[in-house]
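A single protein chain has been removed from this complex, and every other one stays in its place.
For clarity, chains are labelled A, B and C in written order, and residue numbers in each chain start from 1.
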Amino acid sequence: MFVFRFLRLVLRDVFSQSCLHQFLLEFVGTALFLSASPLTSGLVTSSPVCPLQVVLVFGLSVSMAALSVGGAVHLNPAVSLAMALTLRLRLWRAVLYMVGQLLGGVASALSFPSDSTACVQVSSGVRLHQAFTVEALITLQLVLVVMVTAEVPLPVGATPLLVGLTVSLGHLVAVGATGCGMNPARSFGPAAVTLNFKDHWVFWAGPILGACVAALLNDLLLRPRMFAGTVIN
Amino acid sequence: MFVFRFLRLVLRDVFSQSCLHQFLLEFVGTALFLSASPLTSGLVTSSPVCPLQVVLVFGLSVSMAALSVGGAVHLNPAVSLAMALTLRLRLWRAVLYMVGQLLGGVASALSFPSDSTACVQVSSGVRLHQAFTVEALITLQLVLVVMVTAEVPLPVGATPLLVGLTVSLGHLVAVGATGCGMNPARSFGPAAVTLNFKDHWVFWAGPILGACVAALLNDLLLRPRMFAGTVIN
Amino acid sequence: MFVFRFLRLVLRDVFSQSCLHQFLLEFVGTALFLSASPLTSGLVTSSPVCPLQVVLVFGLSVSMAALSVGGAVHLNPAVSLAMALTLRLRLWRAVLYMVGQLLGGVASALSFPSDSTACVQVSSGVRLHQAFTVEALITLQLVLVVMVTAEVPLPVGATPLLVGLTVSLGHLVAVGATGCGMNPARSFGPAAVTLNFKDHWVFWAGPILGACVAALLNDLLLRPRMFAGTVIN
Partner (left out) sequence: MFVFRFLRLVLRDVFSQSCLHQFLLEFVGTALFLSASPLTSGLVTSSPVCPLQVVLVFGLSVSMAALSVGGAVHLNPAVSLAMALTLRLRLWRAVLYMVGQLLGGVASALSFPSDSTACVQVSSGVRLHQAFTVEALITLQLVLVVMVTAEVPLPVGATPLLVGLTVSLGHLVAVGATGCGMNPARSFGPAAVTLNFKDHWVFWAGPILGACVAALLNDLLLRPRMFAGTVIN
């Protein structure tokens, strides 16, 4: 009886216009963001792509995608999870957004069927626990910045740029070790299309751990708050 | 009778001071923007230009040109078209602006008669439909950002910088595949001067398709609006 | 008697909630900032790291760390010293912050025990007085900018970005000569872990001299002020 009523409330919220629109934005934004990466790796076959170019492509494309679809999108399942964990987002909405992001990742990987080069992979010589640590750390700093942009009254348009900078930093640090997943939607898309799931758990477990630690670090230590039912959005 | 009256209204609007001034700004701005590119490719003969340098030159020069002549210029026929398509700009004005932009492109190409290196060209190994897709995609993300800057109340001076960032992203992604047209005025100038129109349609059709899709995507999906006669400017 | 009363006042201020929280922020922020550097140098063993990559890593990581923990952190003993010298910060608080920063540096060096490559070292061919001058100069420009961000009412979020830019500039200029210390906490961490204190005084004396000169230059010449007991914070 109670479950039934709860489910009805959830479904009513999920099928509201704002929630479906947000789902759509997550899907379109993630597909847009990730459509830049296969272009770089797939078509430019002549010259080897320098690491700085990869860094700039990902930093700029997440920035521009977030700006285009509107500043409040997450574009990253780890971010949605952290938002839900700190009661900033209702759980079912977080799940819905994640589905949208994963679909966006798959869509972008499907429409540009490059060779498997778009996959993130643990580099040879890097052990799995190292890759895991790197992925956790870069997601930690990403989610810390996202938390700030969600709380501090920044100038309009600043949030996408700041997120772009942290994504650039993550790629600078991790592109040599893991290819820089940092975002399960980005890792899942090419993996699902090429069915190459080798070491794939690293690109889920690392970001999820990093996001959870960042969420707790932010709310308990850096900007302590009483979270008494302040469900936002 | 009706046509005559309509034409008189159009001409009165076209020959108004604001419209002619804007035409002039589009001409000067495009010439200024594009005068940086032949300098890079023509004079620096000793060392090979690295791709990042090209990316930064175009991103910064469009930024600085737009800032210099005033933030509301388009400097790109595809942008003017998208603005007209979404009823943000009167059609005849869009046509006039495009003429100004194309003249600016030709003027800059004329005053720096470098070898044909300033032309955009589809790289060998890249097929035409791929080049077309790339051009459409990078113009799509450019026009999406331009739409945002036209609607969201950003801080003063932010618009040229954001446009510069999307142009940088476009060059990062496409410079290896097509030389990055993204702007028919930029492609038309050197082509008209060197009379090298090989595959030139790609650099018109791609950006125009991208701009139209971006305009519809923005107005119908991302920021739906009732466009009932709200012709701006 | 007087000393006793003074000590009691100091201790009461030190053990206040705001001061301990700030101590914690300095510790966490410095550890976060410096955890990006061993990642770059330690794990990416295949390709040689290009100087621009190092520059961007340090500039971005200090930016993101300062943004994450809150804009008012120093993350650098030289900055805290300059603030205390110009009576912007109580002396005991400055000492406490420095302890936090040094502990943060050690913590980050401990948790990523890379080879000694994370140490800053005077390059062969660069004499000690040159290294000293370089370190003093880059810290001078850093502290000048920090002074500006502390006085001028900048937009929210601008301070971390500006500090990141000056740190980038410092690395661009000094990374070839000294590895760019610029921050005793950054130099002390790896040195304490690897017990490699060769020429270590340069990375303390240079930044301290630069910070003191910058503090005096700012308060006496650039933005002269009567400092009559305006102890802030």
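Everything below uses one rule, namely that a contact is a pair of C-beta atoms (placed from the backbone, for glycine too) under 8 Å apart; a residue touches a chain by one contact, two chains touch by 3 or more.
All values derive from a computational prediction rather than experimental measurement.
Asks: Since one chain is left out of the picture, which of the remaining chains does it touch in the full complex?
Replies: Visible chains that the missing one touches: B, C.
Asks: Using the touch definition from the top, which of C:121, C:168 or C:183 touches the missing chain?
Replies: C:168
Asks: Even though one chain is hidden, which residues of chain C still touch it in the full complex?
Replies: Those residues of chain C that touch the unshown chain are 51-52, 55, 123, 125-126, 130, 134, 137, 141, 144-145, 147-148, 152-155, 158, 162, 165-166, 168-169, 172-174, 176-177, 217-218, 221-223.
Asks: Which residue numbers on chain B touch the omitted chain?
Replies: Listed in rising order, the touching residues are 24-25, 28, 32, 35-36, 39-40, 43-47, 50, 52-53, 56-57, 60-61, 63-65, 67-70, 155-157.
Keep this in mind: only the chains that are shown with their structure count from here on.
Asks: What graph shape do the protein chains here make by touch: line, ring, star, complete or other?
Replies: Looks like a simple chain-to-chain line, open at both ends.
Asks: Do chain A and chain B face each other with the same patch, meaning over half of the contact numbers show up on both, or with different patches?
Replies: Under half of the interface numbering overlaps between copies: different.
Asks: Between 0 and 180 degrees and rounded to the nearest 5, what angle rotates chain A's CA atoms onto those of chain C?
Replies: It works out to 90 degrees.
Asks: Between chain A and chain B, tell me the centre distance in angstrom, where each centre is the average of that chain's C-alpha atoms.
Replies: 31
Asks: Considering chain C alone, which of its residues make contact with at least two other chains?
Replies: Within chain C, residues 155 contact more than one other chain.
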